[in-house]
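The structure under discussion is supplied below as structure tokens; questions concerning it will follow.
For this depiction, one protein chain was excluded, whereas all remaining protein chains were kept in their positions.
Moving on, here comes chain A:
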Amino acid sequence: MKIKTLKGKMLLGFAVMIIIIAGVVGWSIYNFETLSNAINDIMVENYRSIKASDSMVESIERQDSALLLLLRSTEDQGQEIFRRNEKEFYTWLARAEDNITIEGEGEILEQINEKYFSFVSKFDKFYNADEDQRWEIYNQELLPLFNEIKSDIRELRELNRQAMVEAQRDANSRANQAIIYTIVLALTVIIVSLIFAVYLTKQILRPIRELEKGIQKVADRNFQQQVEVASEDEIGALADEFNEMISKLQEYEKLNVKKLVMEKEKSEAVVNNLSSPLIVTDQDHKIVLINETAKELFSIKQDVIDTHFLEVIQAEEIFEYIKNPDAKEKRTFKLKKDDKERHYRISTKQVIDEDEEYQFTVTLLEDITRLKEIDNMKSEFVSTVSHEFRTPLTSMNMGLSMVINEDTGELNEEQRELLEAAYEDVERLTELVNDLLDLSKIESGRIEMEFDKVDVNNLIEKTLNPFYKQAEEKEIELKFKQSEDNVFAWADPSKISWVISNLVGNALRYADEGKIEVSAEVKGRRVLVSVTDNGPGIPKEYQSKIFDKFVRAGNDKDEKSGTGLGLAISKEIITAHNGRIWVDSEEGEGSTFSFYIPRFGYQEENNE
């Protein structure tokens, strides 16, 4: 039967020890007993025989003395002594006969008995004889008998003495043996106990060690190995629980790892199959991730992970853009791919991990070459069409004006009215064509911005001049609210003037009364120009589209509308300045058109 519990094992261990100790004790007791018996033999048996022998000798010698007394005629005393010692002798003889322990002792005693009987019988003969006879009897019979008896007794004594010596030797050897046995046994017990104790300790400790190792492994996140604890005790149970825990952890880990791997593969697949080049860099601008398209674009063949951006991609312009985490505006770069120039729109995104420890920059390059091409084609088309419009418009314009000026004869009112309507539309068409051409020129970059230091206050004043009369006619208060001196911008003055004219012109066109306020102020690195009116305002749904081509806010049933290109051109001009134009408007309350352009001295940070 196997003992399963730790308690059982320990109790068994103790039980074995107790049994062994009990065995040793029993063994010792047995030895003591044997020894005691041996001593007993010596003390009781042999000693008694020796004592009896001695007493017998004493008695017989007294009898001999009694005989000698009788020889000197001391009748009564001699007899009495002889008889008393005869009794004594027999008593001791009987005792000796009771205590026959040695081989040969019985025969000697029988001999003594016989001889002594003869000795006593002779005494009667001696006692009854006269003096001379007595001597003769004594010398002839009694004395030799006496000597014989004495010699027999001595033999008996010697026999017993020898037996005693033997017994003593025997006891000694037994004692020695017992000592040796005891020592051997004790040593054996000690060794066995030690072995047993070590074994038991090991038995108990081994599973604990296994468990410890297992726990260490789990702590190191190694869930592969189970703890092998063969014992079925408490530790075994603990190990089983532990193993179960490990397998659950393992399952969990596997699931997690599987999930993670899947997610990673998914992300990698997405990134790699992205048709746009994508590069992820860390805060030291080292490449963390780069997709195949990006590698292809920059002709990268080797592994570039953990390499500095500039080491891999020799495009300082792009690097400058990535380096600046505040760069939110998308920018367009020209890059050569397969010896062809392609346009890429670059955008970056800062990614910060949960612990805010790592900061990554995700850079996406969007190939907009096709878009650019389409855009260019469109511009080209618009430009061509517009050009083609110009020649017929010239004949229409001049022809009509000649007729209206009555160079060709008088006109009646009806004819004049109709021709003037036609002329007006020719003018509108002309304006539209010109705007379209301007726009396509700016869009295609064919109009170069001539940047210069511009005194914005001065520019606004000059720009507003032609509008005051028009405003007065419409009873609109046009005001330049100059808030500070020295507002200097880095801009193309004629283009910015065009934008301000367009904004003021729009305000005048749409407002019937009230006021228009123009202001300029320095805002950090930029100059902010605003045109505020209290006209009808722009409906919310139009506010985001108003800078698109041909978009006009509200109902255009009136004839106030322009070409619908003014704001689109304004936006292009401001964008070419690296600025921003926008509108804040509340329907019925008026609108504020504002734009930013770079402040003079700060163009480096704002400009390309």
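Just so we're on the same page, a residue touches a chain if its C-beta (ideal position, glycine included) is under 8 Å from a C-beta of that chain, and two chains touch if they have at least 3 such contacts; residues count from 1.
In this section, contacts and distances are computed from a predicted model.
Enquirer: Report the protein name recorded by UniProt for the chain absent from the figure; options are "Heme exporter protein C", "ABC-2 type transport system permease protein", "Monosaccharide-transporting ATPase" or "Stage 0 sporulation protein A homolog".
Expert: Looking only at the record, the undisplayed chain corresponds to "Stage 0 sporulation protein A homolog".
Enquirer: Based on the whole complex, identify which of A:Thr182, A:Gln203 or A:Thr430 touches the chain you can't see.
Expert: The single option touching the absent chain is A:Thr430.
Enquirer: Touching the left-out chain: which of A:Ser395, A:Gln415 or A:Asn458?
Expert: Considering all chains, including the one not shown, the answer is A:Ser395.
Enquirer: Of the residues listed, A:Arg169, A:Lys334 or A:His387, which one is in contact with the missing chain?
Expert: A:His387
Enquirer: Of the residues in chain A, which ones touch the absent chain?
Expert: Touching the chain left out of view, chain A contributes residues 387-388, 390-399, 401-402, 405, 407-408, 426, 430, 433, 437, 441, 446-448.
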